[in-house]
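A single protein chain has been omitted from the complex, and every remaining protein chain is retained in its original position.
Right, subunit A next:
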């Protein structure tokens, strides 16, 4: 990277939150993603729809660096992060939740959240225990309260109910100062009450935090997104405002009408 810090800073101010240019990913002969190009503006809330196997989660894995794209470039706030390991991308403000919760089962709820706060700040290798009233410990407490988990604060994650694990999954993605979050089916398996709480959390996020959400439930997706991308067989099929996508006859034929796993 030959860019100076000043150049990076000014680029971060004006550049797109996320920019994909010709991103493809092959698993052997299987094309999971084919030539994906998209631009997400800072603060934009983007829903990614598509049937199973459309390549949505693969797209997320390429953006976070869980694995590299076969070809193409990924820019995060103007910076080319294609070759970066996941932790470098996270430290630049990217966050992500997983479709199947990836939590720390041997640790308590508060320790899980504390780790998430610690991961994006200094002192990851500190041997000194945090003091009472430590700023980072306090922000972990606040996050636990924000996702309504304060009553199970000290319980081992392995003992939590499914819905609580999903809430913790979201808390981990909100730690630190997130700038762009990838939510991978956050509503899957939640009760109607929990869904309402989730929508409240998502719509209540500060305006400067953009996100991308994979959601099968159209009701949730269209309420929390300002723009929608439809994927099909590893390619972008349609992109537009929620109502455009909803009313598009091609989309209805492909997804809303024919889909077995869709929302309503």
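Everything that follows uses one rule, which is that contacts are C-beta pairs under 8 Å (C-beta built on N, C-alpha and C of every residue); 3 or more make two chains touch, one makes a residue touch a chain; residues count from 1.
The rule we apply is simple: contacts and distances are computed from a predicted model.
J.: Looking at UniProt, which of "RNA polymerase sigma-70 factor (ECF subfamily)", "Branched-chain amino acid ABC transporter permease", "3-oxoacyl-(Acyl-carrier-protein) synthase-3" or "PQQ-dependent catabolism-associated beta-propeller protein" names the chain that isn't shown?
T.: Cross-referencing UniProt, the chain left out corresponds to "Branched-chain amino acid ABC transporter permease".
J.: Please identify which residue in A:114, A:183, A:211 or A:237 touches the non-displayed chain.
T.: A:114
J.: Given the contact definition stated above, which residue among A:106, A:192, A:206 or A:249 touches the chain not shown here?
T.: Checking each option in A:106, A:192, A:206 or A:249, the one touching the absent chain turns out to be A:106.
J.: Mind pulling the subunit A residues that touch the left-out chain?
T.: Where subunit A meets the chain not shown: residues 64, 66, 85-87, 90-91, 96, 98, 102-107, 111-112, 114-116, 118-120, 123-130, 132, 172, 175-176.
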